[in-house]
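This is the structure I want to talk about, given as structure tokens.
For chain A:
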Amino acid sequence: MDFWFFIEVFVGGLLSGVMYSLVALGFVLIFKASGIFNFAQGAMVLFAALTFVRLLEMGLPVLLVLAITMGVMVLLAIAIEKVVLRPLVNQDLIILFMATIGLNYFIEGMAQLVWDSNVHVLDLGIDEYVAFEIGDAFINKFDVWAALIAGGLVLILSLFFRYTVIGRALRAVADDHQAALSVGIPLRTIWIYVWTTAGLVALVAGIVWGSKLGVQFAISAVALKAIPVLIIGGFTSVPGAIIGGLIVGCGEKLAEVYLGGFVGGAIENWFPYMLALIVLMIRPEGLFGEKIIERV
Partner candidate 1 sequence: MLRDYSRLNTFSKVLRNNAEVYSNIPCIREKEYGIWQTSTWKEFYHQAQILALGLRDKGLKRGDKISIIGDNRPNLYITIAAAQLIGAVPVPCYQDSVAEELQYILEHAEVKIVVVENQEQVDKVLEILDRLPKLKIIFYDDPRGLEKYKNKEIASLKSIFDVQAVDLSWVDSEIEKTSEDEISVMLYTSGTTGRPKGVLLSYKNIISVTSQACEIEKTSINDEVVAYLPMAWVGDFIFCVAQSYLSGFCINCPESRDTLTTDLREIGPTYYFAPPRVWEGMLTQLMVRMQDATKLKLWIFNYFMFVAKKWGNDILDKKSVSIWGRCLYSLGYLFVYGPLKNNLGLTRVRMAYTAGEAMGPDTFLFYRSLGINLKVLYGQTEATVFVSLHRDSDVDPNTVGPAFPGVEIKIVDDEVLYRGTGVFKGYYKNDEATKETIDSKGWVKTGDAGVIDKNGHLKIIDRAKDVGKLNSGKMFAPKYIENKLKFCGIIKEVVAFGDKKDFVCCFINIDLEAVASWAERNNVAYSGYIDLASQDQVYDLIAKEILNVNKDLSKDSELFESQIKRFLILHKELDADDGELTRTNKVRRGLISERYGKLVEAMYKNDKTCFIETEVTFEDGRKGKISADLKIKDMETFDLEGVAA
Partner candidate 2 sequence: MIYREAGQFKTTYKSDQAILPIFQDRIAMVLMLLFAFIIIPIFANDYWLGSILIPFLALSLAALGLNVLTGYAGQISLGSAAFMAVGAFAAFNLQVRVPEVPFLIAFLWGGSCSAAVGIIFGLPSLRIKGFYLAVATLAAQFFIEWLFTHFDWFTNYSTSGVITAPPMQLFGFAIDNPLNKYFLVLSIVALCAFGVRNLARSEIGRAFMAVRDMDIAAEAIGINLMKTKLLAFGISSFLCGLAGALWAYVVLGTVEPQAFDIARSFEILFMIVIGGLGSVSGAFLGAGFMILLPILLNNIGSVITGAAISTETIAHIEYMVFGAFIIFFLIVEPNGLARLWQLGKEKLRLWPFPY
């Protein structure tokens, strides 16, 4: 087999993996802070992207559009906290999980009802098909950009978590709700922050994915890709999300290229899940997640 080809696939995998991480981050944020597995993250990505692209199409300046979209995501976060989370506070997590499935449907419906369900081209002025050459391997330029954006985002987030008041607050909540409360942090505001942040991450992811695939319903399905990423990386770890993304990314690409052929291809749909399953069986809390201990 050709080494450079391998490299190409590998790096390609890594880069697309980063894209997954981008979505996965949204999940991690919310899970970290509230223990909720937010199934609606995908829908949020779709919603953000749609809003963004439609506003652009109206011919508004990019920055304004960005600002507005952010505003919308904030409102969405607040609405969710008020309508969904507050009434369900200290319910079973599984109930909350199902609620987010409902939320997912709602947002998907809303997004397409408010805007529409056509495919919209989102051009960030990066040529899809220009590629670097490293040795004999071709690396897609766009992917590199995406990777950079994702990397940047992760950096920002970790800084945010480490150095801002809210960030620390979030960490506190993540570690122990009681503790957080006793320190006098209102859980609800926290949740709003978390969901807002998640919303913004979704926006970024949406833009990136949107410009790759075009903004369309399919984007929300990306979330399903992100789930195995989480399982592998661990629900509670930001770096986990990244590493998980990378593993899934190149895992599925390599599998596709080197195994897919034998089994009729298109295995990247389920391969990550199988990967995730294996991880689950060996290490339920994921590679980077905190161990879950049950007392009798």
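As a selection rule, all candidates are chains of the complex that A comes from, given by their letters.
Note that in this section a residue touches a chain if its C-beta (ideal position, glycine included) is under 8 Å from a C-beta of that chain, and two chains touch if they have at least 3 such contacts; residues count from 1.
Predicted model only: the values in this text are computed from it and were never measured.
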Result, touching chain for chain A in the complex among 1 or 2: 2
Touching residues (chain side chain A, partner candidate 2) in the complex: 37, 83-84, 87-88, 91, 93-95, 97-99, 101-110, 112-113, 117, 224, 227-228, 231, 263-267, 269-270, 273-274, 276-277, 280-281, 284, 294, 296
